[in-house]
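For this depiction, one protein chain was excluded, whereas all remaining protein chains were kept in their positions.
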Amino acid sequence: MSELERILVPPGKKGHVSVAHLSRYWYVACLSSELGSRPIARTVLGTPMALFRIDGRAAALLDRCAHRNLPLSQGRVTSDGFLTCRYHGWQYDGSGLCRLVPGLLDRTSDRERRVLSFPVREQQGLVWVYASADAEPDREPFALPLTSEPGYATVLRRVEAHATLHAVLENALDVPHTGYLHRGLFRGGGKHSITAVVRRSADRVETEYLGEPRPSGVAARLLSPRGGPVQHWDRFILPSVAQVEYRLGDDAHFLVTSACTPVTDFRTRLFAVVSFRTRIPARLVKPVLEPIALRIFGQDAAILRAQSRNIRRFGGEQFMSTELDLMGPHIWRLLRHAERGEVPPSQKIDEQRVTFMA
Amino acid sequence: MSELERILVPPGKKGHVSVAHLSRYWYVACLSSELGSRPIARTVLGTPMALFRIDGRAAALLDRCAHRNLPLSQGRVTSDGFLTCRYHGWQYDGSGLCRLVPGLLDRTSDRERRVLSFPVREQQGLVWVYASADAEPDREPFALPLTSEPGYATVLRRVEAHATLHAVLENALDVPHTGYLHRGLFRGGGKHSITAVVRRSADRVETEYLGEPRPSGVAARLLSPRGGPVQHWDRFILPSVAQVEYRLGDDAHFLVTSACTPVTDFRTRLFAVVSFRTRIPARLVKPVLEPIALRIFGQDAAILRAQSRNIRRFGGEQFMSTELDLMGPHIWRLLRHAERGEVPPSQKIDEQRVTFMA
Partner (left out) sequence: MSELERILVPPGKKGHVSVAHLSRYWYVACLSSELGSRPIARTVLGTPMALFRIDGRAAALLDRCAHRNLPLSQGRVTSDGFLTCRYHGWQYDGSGLCRLVPGLLDRTSDRERRVLSFPVREQQGLVWVYASADAEPDREPFALPLTSEPGYATVLRRVEAHATLHAVLENALDVPHTGYLHRGLFRGGGKHSITAVVRRSADRVETEYLGEPRPSGVAARLLSPRGGPVQHWDRFILPSVAQVEYRLGDDAHFLVTSACTPVTDFRTRLFAVVSFRTRIPARLVKPVLEPIALRIFGQDAAILRAQSRNIRRFGGEQFMSTELDLMGPHIWRLLRHAERGEVPPSQKIDEQRVTFMA
């Protein structure tokens, strides 16, 4: 192989791509509001699922009729609450058991006809599925904090990213790019020395930023008119939660929790829940912050798509990190350990400090 | 491999798909009316062919010039009846022999320049090709019955299906889905007990339905105003003919013969020939039946496409049959035997009875 051939091989032939499949975890399949009386199709961790409601309760089946493999999500829900295949009308209950084969008299092998089902929880406006079929989850889905806290307002947004789960998580929790890619929107200049304290434990990694000035953007000035100390934490929590928390003096408190769903290896869906408390009423804050947030999301989505396409074009990643990559490498290590079912080397909190300019 | 990985593998990596390649058989390449003075391209059993006419006689060559591999179907037919490549003008006769290389003086290796040719028969408005090149067919193409019978009218339709030959054949000869997918169009309700008699022999499988009521749809009421016994047979005949026959008392006789052509593994073309005799004049029957038939074809085409996509998404089929699947499994067994050139286990007719509700 020549030098260039080593670099340029077709995707899938070579090279590491930061994709981990954590199947014994919960992911958001859809918003509660998306799941009405008709079944819908959602793919989670590469698995096509048919979601539907039985007497109001959400259920998730493998999206393939046991008989002739039609997608069950293209069927309908009967008045007595069974999911029906559109081809021959086989009817399934929420556990995936086939309860009716139209026309069939011989019922002796009824119990053999079934499709895989996935555990489902519906809470706080989100429908979560457990990515392992017919399994007994040993934990519950991530509970969104502050969503019902008095004085807090909450905004929920869904964002599509054409990138791996890891790339999305790293991007969501990466400070250095904000001063460059999002310059002017909420950070930039590189004139302040900041110390980051990175704390790792069994299922998460958190970075606290010390000495961070009040963000220089328009929005920050509006939200924290009196200034005061800025507190800022970025957190990753297994398997796929990215959390950014800001306290601007006593004026404002922001918590952005992004529950990320790996749809396929190179496609990730974010359910971003923004909870905040400010001096200014929430109804005045939203119209100011929303366009800024959407612009940031849009810039990040474009970056992630360009990154993902280039990685596939080159047949794999070839990343080089510096100490400014505070979160990405740690996130990858946690994902890999969790995929293998390994306990990370140390359970105690491990702390590390990095100083940089922002 | 995890449970889901076993289920969800990329197409081609795993899993059975009911595709058989029966190359020593005849298939319809096109309608006679489609093949005029210009060559046309048709793919049969995955083989690209150039079809053209020499002095009115249809011929089929592998669609690749021996010289620089241009598609011969993009060339033209000379006034003296040779198929000419558009690049350098090489001329071929109907047997695939190159008869002229423009400019070439040395003719010593003339007989070495040729492309593969396929046996062709043109009959009853259809152009049939034998799917093995340079072969001597040991049988003739399927002769359509009733097309020139006095008192019978004939309608010919071409339908494209994005599905395997097997899926198309099973769909065409499957009764249970008609009461569900096509409900209201010609069958439905599930209130009648019907006995199906399945008869298998060396090259075919036939099901006769006993006790079938007059179809409840609008069309049936029109065609068989006086009622009377309903006789109904579904037949599969190797390699790719699906036939549905109805006799409604003395009033009406319908025979729908679908000669199916496997274009590629997941694409099948149907040439459906409907021959019928009714009390009402054919010119009055056609405008009533045509929209119903087209709607049924449309519903089936949508089902087949959805099934095919899901099978490929899951990397293979995982079918579960019941005794209501009267034809599909037998069709598959016949296709597999024929592909391997095996004589099926028994030459005598084997009969089996199933009772169900329709």
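Note that the chains take the letters A and B in the order they are written out, and that residue 1 is the start of every chain.
In the analysis below, a contact is a pair of C-beta atoms (placed from the backbone, for glycine too) under 8 Å apart; a residue touches a chain by one contact, two chains touch by 3 or more.
Predicted, not measured: the structure shown is a model, and the values here were computed from it.
Colleague: Among B:Gly89, B:Gly249, B:Gly316 or B:Pro329, which residue is in touch with the absent chain?
Modeller: B:Gly89
Colleague: Touching the hidden chain in the full complex, which residues of subunit B are there? Just list them.
Modeller: Looking at subunit B, the ones touching the missing chain are residues 21, 23, 45-48, 62-64, 66-71, 74, 86-89, 101-106, 109, 112-113, 116, 131-134.
Colleague: Even though one chain is hidden, which residues of subunit A still touch it in the full complex?
Modeller: Here the touching residues of subunit A are 2-5, 7-8, 176-177, 179-181, 190, 303, 306-307, 310-311, 313-314, 317-324, 355-358.
The rule is simple: only the chains that are shown with their structure count from here on.
Colleague: Once you find the CA centre of subunit A and the CA centre of subunit B, what distance in Å lies between them?
Modeller: That gives a centre separation of 47 Å.
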